[in-house]
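Here is the structure we will look at.
Only one protein chain is missing; all other protein chains are in place.
For reference, chains read A and B in written order, and residue numbers begin at 1 within each chain.
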Amino acid sequence: MSVATSAASAPAKGSPKPWPILPMIELATLAALVATPFVLANRPELITLMTNILILSLLAVSFDLCWGFSGIMSYGQALFFGVAGYVIALVGRDLEFSQMWATLPLAMLVGGLLAAGLAAFLLLGRKTPTSIFVAFGTLTGAYAAERLVAGWQYVGAGNGLSAIKLMSLGQYEFVEGFEFYSVALILLLIVYLVSRVIVRSQLGLVLAGMRQNEERLAFFGYRVQVFKALIFTFAGSIAGLSGALYSYHQGFTGPTNLGPGLSTTAVIYCLFGGSGTLIGPVLGTVAIELLSYVLADTDAIKQYWTVILGIVLLVVVMFQPTGLLGLVVSSRERIGSFGKRGAR
Amino acid sequence: MTGPNLGRRGFLSSAAALSAAGWVGSVAGGLVLRPGWAHAAGPIKMGIATDITGAIAPSGNANWQVAQFAVEEINKAGGILGQPIELYLEDTASDPKIAVGNVRKLIQERKVDVVLGGITSAMRQAIKDPIVNRGKTLYIYPQLYEGQECTKFLYNTGPSPAQQCDRLIPYLIKTLGKKRFAMPSANYVWPQLLNKYARKVIEANGGEVVFEEYYPLDQAEYSATIGKIKDGKVDCVFMTIIPPGLQPFVKQLYESGFQKNGGVLTCVYYDENLLNYHPAQEMEGLVSCLDYFQAVDDPFSKKLQEGYAKKFPGTKYLFTAGSASTGMYRGVKFYEAAVKATGGKLGREEVAAAMDKAVLTEGPGGGAEMVPGHYHAKMNMYIAVCKSTDGKTRYDIIDKASMVDPREC
Partner (left out) sequence: MIDFAIKFAFDIMAFTSVMVLIVLGLGVIASMMGIFNFAHGELVLLGAYTVYLCDEHGLGGWTGVILAPFVVGAVGLVLERFIIRRFYATPIIAMLGTYAIGLIIREIVRGLLGGHYKAIPEPLSGAFAVGGLEFSEWRTFIIATTLAVIAGCYLLLARTSIGLRVRGALENPMLARACGISTGRLYALTFAFGAALAGLAGALIVPLYALSADIGIRFLVQAFLSVMLGGVGTFEGPVLGAAAVGGMAAGLPWVVIPVLADPLVFVIALAIVRLRPQGFITVGRL
């Protein structure tokens, strides 16, 4: 798992490199996640919770690829999540088909195409858009999609689509439980490894440059917008995968699955854990979802949980932009920094 | 925007969706109520999945309280065949997405024997699969809705469109003499299916539907609609708009002088709670048809209200028909009757078979009877008109129909 902390992250200069913490965190997380279903063998509802967490962390990772690595503030990541989820539900309903070896790639394709389309509209073209415009464009995309879907009878309108055909492999159907958890974990692992390779590669270097100073990179001759579109498309396909898994697991999808609400939640997951590190969003999702599950039983908190989350976001944004991971991982090692960028 | 203090049908919401409230974290309020004398010999576990927080909270809290009230009565009388009922609450938070997760808790963690709840149709659609299919548990849905829910092991204890329209519309056409109908509606499934049914009844009784239109839930400007109402000489508005678009529409309708010129506004989800959403003068003359109004002169119903007020003094959550409370009461009592009939056995198949034939002799607004094989119940239906005096509104009952057939499935 450790393509060691390479040149991509640390400027090769004098001072001795501190012990790389990130790979250790990654390994520890992997170990914990693998052990979980065995530890929780007799608490099926907790396995269900953890499966959900794994699926949602995929969404958070997709956001991190956009923001933490490329500086694209995507306020509408849930758009790809939700649309893929709907497509899966429709395929299950109208075509009665839910074989995972076909539908999951389909979800990724849908997510990727949609992201490519949105990227083409927002990013490419003669005039370079401001980052505010891109952020706002993604928000509007998600918002418009949500309103469209909420009024469209074919996709269930406000009711959403329920009783989604279970994900299947041959004759076997996946319900919540150990098997689904394993599938989710394996997929998360694959996506994680692929992403890690990408961000440590030469492409990753370009992304890092983009993140630090877009204009300068453009002057070097790199077509910055094209790279942004590429990574946005990739992130979109991951979000699509996440959305499909979510639909299969929950058995339900609705307009809220594509809107700004869920998108912002993904942002919170990622920022809280620590953006720009890939493992940060995973940890963030785990932390927030576990916390909400545990605290939810306390009456007083339940009423104001959303307020607390808002405060968490505000605090993170104001005081600890590097998130939880920023507390333990040195900024040298972090594959990206949240901090101040030139206002564009 | 989010739903109303009376939800039911699949309203959901573009705007509710907007409010990140739903999506941030899964907020579940797991709560257990166990009577003091519960003993290990298998209490009956009843799960309530309703909206304690979020836009539908006013209805959700009302029917949670009614459930507690009904169960307490049963337990005080010794439970069902000696077994006490344990109540488990999960908050569906007015968001189907969160609801799915929390309902799963009821099934997997608490292992309840029956789930009652869901208010909006969107909620019902979302949670019925985890309960009935994946969870293999009995599900009772207590709210008035658009009908056509014929899932096995899913019992509906709220009024169906037939029950609400079959007498109301003839009353409007024949007694009040209003023949030209307009159907301004919120754009989702409940109004669409309800309108389909209502249109049939209207035309069968010699009335005419001048126009039927659907608006986004947060539509605020209805000038075009009011214009069509005036031009089409509509004298009866069969409204299925819900908040937040509701208040602007009613206000604009009133300001256009519709009621002054003899027009009648009718809406089948209006209960006492909803009257408080508008200034009194806008509500004068509104006609509603529900399974219960607090004005109903029935000693048992009055006793229920007193008992409820004693258990929850000064509560802002009223025991009304619009908040799924009457259906919840019926649901709890039907379950009690069914378990009594099976001799205490709690298996889904047996209880369902018994519930299919269950009969209640008393309830809010009167008794109720399950129609065997049809998953719906016969109940009394009342037509009421809103009158306002000195800025205070109340309902006057003008018609009662006994044991109306739901005509579903």
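Note that in this section contacts are C-beta pairs under 8 Å (C-beta built on N, C-alpha and C of every residue); 3 or more make two chains touch, one makes a residue touch a chain.
Just so it is clear, the model here is predicted, and its values are computed rather than measured.
Summary of contacts with the chain left out: across B:Phe69, B:Tyr214, B:Tyr292 or B:Phe312, the touching residue is B:Tyr214. Of the listed residues B:Pro170, B:Pro279 or B:Gly307, the one in contact with the hidden chain in the full complex is B:Pro279.
Touching the chain that is not shown, out of B:Ala55, B:Leu89, B:Val103 or B:Leu168: B:Ala55 (per the contact rule at the top). Interface residues of chain A facing the missing partner chain: 73, 75, 121-122, 125, 127, 129-133, 135-137, 139-141, 143-145, 147-148, 151-152, 264, 267, 271, 303-304, 306-307, 309-311, 313-314, 317-318, 321, 340-341, 343. Mapped onto chain B, contacts with the missing chain fall at residues 1-2, 4-5, 14-16, 18-21, 24, 53-58, 94, 187, 214-216, 218, 220-221, 223-224, 227, 231, 243-244, 246-248, 251, 255-257, 276-279, 316.
Convention: only the chains that are shown with their structure count from here on.
Averaging C-alpha coordinates per chain places the centre of chain A 38 Å away from that of chain B. Residues of chain B touching chain A in their complex: 10-14, 16-31, 52-53, 91, 95-97, 100-101, 104-105, 108-109, 121-122, 125-126, 128-130, 133-134, 187-189, 192, 216-217. Interface residues of chain A, counted against chain B in their complex, comprise 43-45, 48-49, 52, 143, 146-147, 150-151, 153, 156-160, 162-164, 175-176, 250-252, 254-257, 259-262, 264-265, 268, 288-289, 291-293, 296-297, 299, 302-303, 305-306, 309-310.
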